[in-house]
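Only a portion of the chains appears, each positioned as in the full assembly.
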Amino acid sequence: MSQNSNLEFTPAEYMIASMARILKDAENAFMGVASNLPFFAIWLAKQLYNPELTWLNIPGKINPLPTKPPKSTVDFQLLKSSSASITLANIFDMSARGELDVAFLSGVQIDKFGNFNLSHIPDGDKIKIQFTGGAGSALICATTKRVIFWRTKHDKRAFVDKCAVNTATGNVYKVVSPLCVFSKKDGVLNLESINPDSSFEEVSNNTGFPISNAPFTEGPTEDELKLIRDFDKEGIRDIEF
Amino acid sequence: MNKIKSLQESAALVKDGQRLAIGGLLLQRTPSAFIRELARQGKKNLKVMKTAANYDFDLLCFADCVEEITAGFVSFEAEFGLAPNFRRSVENEKVHFNENSCYTVISSLRAAAFGVPFMPIADLKESYLVSKFETVSNPYGNEQTLTVPAIYPDWAVIHVQKSDEQGNAIIYGPVFEDLIMAQAAKKIILTTEKIVSEQEIQKDIDLAIIPGFKVAAVVEIPQGAKPASCYPFYDYSAEQVKEYLSIKNKTELNNYLQQQT
């Protein structure tokens, strides 16, 4: 339970609220493949903080109005009552032109420089463990103005000193995990705030690079929690936990 | 010219070793029935490409049809987990995964579609993918510009909602990379939910973005994307994806392939 408020919240809710707040001043936000929590963050930001935010996603129906949370990148919910159409290729072009403001990316490893690995773990010239591939991340991370890296598991296998392979590098702005929020400053990740349900010790013990202490994140507010819970009655936000 | 073919006849057009661009994205508008027929016919050494794949490429890996995969992402999503046969095949070096960004897949297809040998792309900074590509000097400035080579598919295989007998076809909802694949490929194989009249195509002529002239085969297969979805007709089937993912060995895979369209 939170140390800073009497509201209870789950790690998913902590991450959703933390990511949604980053979008308060965003012009547009893109979520790529397999982006369960970014969906909720963008949806919440549009409800509560930034109704004019332009929401871009893989199916390319802009600003849809889903009636319940999608279970996948290509869920029909993402095609509902949208405002216009764009191709995935043209979303990448927007990023290449510098017109994409915020994008959410995830990966298996992230290191202290904000590089991330969605490719593989090498074994000499061979591939020891094959991951999913980085999807659009190499372009997005290099050209979208503010990249938010999110990961549902925070441990030393994920938060490493140096990635085995740099799939994507560049404009990492913040990193959101169930335990904390990092921001990138002077080329390295700095702890920005800690989940009030966690502690500096827990974050530090699960992070593969040195960090300095930071204040607690403001936990999800009553408004945030009510909106999320009313919308997601099936608990789709917890699918990756 | 009669282009209407059976699934068997159309898959027989594909020769071992050819390069295929596969339409749809993840579990949407995948030409799944055609993919299964490639597996049934025991194709070998195919080179397949797509931005983001799962069922299709995983199944082709499982059935040992593939030599090379060019893609940005090969995985199921949270509900289902990773693509197990893809991973195993790459880790065992049975399949070469030519990892790309979804963006570089698109850019390589654009080069082929535009009839030019390479495409300049945005800087990818320190991504390891950069080591796969060459830079050129921008002739109108001084900066180095990253490029990707054209990739020319022998076939684009695309599942559509409606096609007429000549392969003039309508795609409803997201088009993904299907149009650029159709342009980049030498020839096109269409599987379609329904073969319709020319008049039916004319009703939505602005959405009839696949012209028939490069289409070599039109195969009517209702539910032909299953277990993937085909908007707006049917959603993907979680149950059928899980059925596929429960297959443990080649014998079970063969049974599965025989039971399905």
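The letters A and B name the chains in turn, as written, and every chain counts its residues from 1.
Rule of thumb we're sticking to: a contact is a pair of C-beta atoms (placed from the backbone, for glycine too) under 8 Å apart; a residue touches a chain by one contact, two chains touch by 3 or more.
Being a predicted model, the structure only gives us computed values, none of them experimental.
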Protein chain stoichiometry for the whole structure, using the labels that appear: A x2, B x2
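Operating definition for what follows: only the chains that are shown with their structure count from here on.
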Between chain A and chain B, centroid-to-centroid distance (C-alpha), Å: 28
Complex contact set, residues of chain B against chain A: 25-28, 51-52, 71-75, 77-79, 82-83, 86-87, 90-91, 93, 97, 99-104, 106, 110, 121-129, 173-177, 180, 229, 231-232, 235-236, 238
Chain A to chain B touching residues, read off their complex: 33-34, 36, 58-61, 71-76, 79, 87-89, 92, 95-96, 115, 119-120, 126-130, 132-139, 141-143, 165-170, 239-240
